[in-house]
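Here the complex is missing one protein chain, while the rest keep their positions.
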Amino acid sequence: MSVNTLRAKVLRSTGLYVAAFATLAFVATPILFAALGGFKDNQQLRENAFGLPSPWNWANYTDVLAAEAFWRQLFNSVFIALVTTFIVVAASAMVAFVFARYNFRGREGLFTLFAAGMMFPFAVAVLPLFIILRTFELLNSPLGVILPQAAFGLPLTIIILRSFFRAIPGEVEEAATIDGAGPWRFFTQILLPMSRPVLATVSVLALVGSWNSYLLPLVVLSRPTWWTLPLGVTQFQGQYSSETAKVLAFVMLAMLPALIFYAFAERHLISGLTSGGTKG
Amino acid sequence: MTLKPQQAEPLSRSRPAGRVGDKPRRARTGRRPGPVTLAVFIIPALVLFALFVLVPVGFAGYTSFFRWNGLGGLPNDFIGLDNFRTLLADEVFLGDLGRLALVVGLSIVVQLPLAFGLAMLLHQRFPGRAVFRLLFFVPYVLTEAVTAVLFGLIFSPRRGFADALLASVGVDASIGWLSDRSLVMFVIFGILTWKFFGFHMILYLAARQNIPDELYEAARVDGATGPQLFRHITIPLMGPTVRITVFLSVIGTVQLFDLVFVLTHGGPFHASETLAITMYEEGFGRNQIGYASALSIAMFLISLVFALGYQRLVLKRDLQGALTSTEGSKA
């Protein structure tokens, strides 16, 4: 009996690890291919696809890191993501605040309007957006990417923030009101500081969304001055078509910021993604 | 778009006092702030939303009734529903719908069960579990366009890593990963699975962890076996999450663009084209902005009909949950 249970236990945990490591191999192989491939040259890529690079060829990585374009694109990606996040979180927090804590005519209708925005696939709007941005002369400007991104980020952010703001007990607001705080003061001095975790969560979601954005920058930014990393990677691939190893180095370096960010913000990212998905 | 916090306060304080007496229970929803205060809080989001979401979508609807090359001015060649009629006879569009159905079907049959299985796996307590969870989620964090460049090199026909990988296990066939028209969608689906299973897995894992252990213990006391526990407790209690992931998967697939566009441009000969790619090619490649707008309206209607139908038939009360994470999902 006890031998049997022991064997079952060993079998079970062996099975667990086999499945886990098989999945890990599936996940990690492409990324390792990029990371190591960047240290090879074309000949090594062909003849030594799996082994460690020999010799290690640092030139691909150092070339990319020495290129002004890489840093500019990195800066652009970060800048656009930060400003987008600030705008979408600020605007959403304000409107979610009144949705959550005040009663006024048209509130539900307005909220439904925002929430319905979730139903608009971004691709639907990209063509007319292009024409509208053209009219406002926002093409080839970071604002042409930031404002639409922020606008499309509103529904999700508002929904999450509203449900969080609603959960804050009315007594807190009572106390503030007795202290003579108006809505603005309550909002900025009490509500927002209390909401730091959820603000972090929605900020992370907005950052990630902006960071990954491709279609919008692709049509808005036809000039390279404001290109973001995703555009830069595809352009780089076209430019160095014969130097696969160098493209891999660029790909790896373009993935790195997201990986680092994930390592630090994992908790917020996951809680953001699961906050809605597990409800019901 | 500027925020003016300094002005908001004096304005808001000018309204009459006297809210203090409200019952605490009602305080949450019972207050009526002045219209100016309300406006200050609402207008930034509303203007942004109207200008960059509502107006574009409305404009797409308008443009879809015209033949228009988009170069300057406004559309003026009104052709009624002609664009939509052409669309319904357009083999590329119909093919897009078929491929959409294929990816959705495969996701439901392969990708989501895989994610579910892995979530169950990671729910077990074993050393290293947290590390695996962290790593399985990594592909989801990577940018789609960057991922596409990477896989383009992996599946490259002559220097490709995938072929070398097969050769190393003795299969010396050069497979047309992206050039074989009957294979390319499956390769793309494989990449989508690589990229997105972690997302669904995380949702399942969170849902599984929300099921109280007491339920299982009680059932076990009643003599339930492992498979019975799974069938009668795990599956029903995770139902809502499963339904939502299906929803997210479909909505994400309707919008699929970045990965396929960078990887294959929809080729060879439309074999991997998606709705959004067709729209892009018609709009920017051929200057058929009117027709492309009709296509984007069709995309919108597909999402809308699916969302409403699914909500009515399947989701019922899960809707809010679904709404709150459409953003983070594809396929």
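Here the chain labels run A and B in written order, and each chain numbers its own residues starting at 1.
Here is the rule we go by: a residue touches a chain if its C-beta (ideal position, glycine included) is under 8 Å from a C-beta of that chain, and two chains touch if they have at least 3 such contacts.
Assume contacts and distances are computed from a predicted model.
Per the UniProt record, the chain missing from the shown structure is "Extracellular solute-binding protein", taken from the list "FAD-dependent oxidoreductase", "Cytochrome b/b6 domain-containing protein", "Extracellular solute-binding protein" or "Substrate import-associated zinc metallohydrolase lipoprotein". Touch, as defined at the top, links the missing chain to these shown chains in the whole complex: A, B. Summary of contacts with the chain left out: across A:L16, A:I31, A:A49 or A:V83, the touching residue is A:V83. Between the chain not shown and the residues B:A45, B:L87, B:V184 or B:M279, the one that touches is B:V184.
Set against the missing chain, the residues B:G61, B:P113 or B:P268 yield one that touches it, B:P268. The set of chain B residues touching the chain not shown comprises 1-3, 5-6, 67, 69-72, 153, 156-160, 174, 176-181, 184, 264-265, 267-269, 281, 284-289.
In the full complex, chain A makes contact with the omitted chain through residues 42, 79, 83, 86-87, 90, 130, 134, 137-144, 146, 180, 188-189, 192-193, 218-219, 221-226, 234-235, 237-239, 241-244, 247.
Here, only the chains that are shown with their structure count from here on.
Note on chain placement: the centre of chain A and the centre of chain B lie 14 Å apart, centres being C-alpha means. For chain B in complex with chain A, the touching residues are 1, 3, 5, 8-9, 12-13, 19-20, 24-33, 37-38, 40-42, 44-46, 48-49, 51-53, 55-57, 59-60, 63, 70, 117-118, 121-122, 124, 126, 128, 132, 134-139, 141-146, 149-154, 156, 159, 161, 164-165, 168, 194, 198-199, 202-203, 206-207, 210, 240-241, 244-245, 248, 251, 254-255, 257-258, 261-262, 275-276, 279-280, 283-284, 289, 292-293, 296-297, 299-300, 303-304, 307, 315, 317-318, 320-328. Note for the complex: chain A touches chain B at residues 13, 16-17, 19-20, 23-24, 26-31, 33-34, 37, 42, 45-46, 49-50, 87, 90-92, 94-95, 97-98, 100-104, 110, 113-115, 117-129, 131-132, 147-148, 150-156, 158-160, 163, 166, 170-171, 173-174, 177-178, 182-185, 187-188, 205, 208-209, 211-212, 214-215, 219, 229-231, 233-234, 237, 244, 247-248, 251, 254-255, 258-259, 261-262, 266, 269-270, 272-280.
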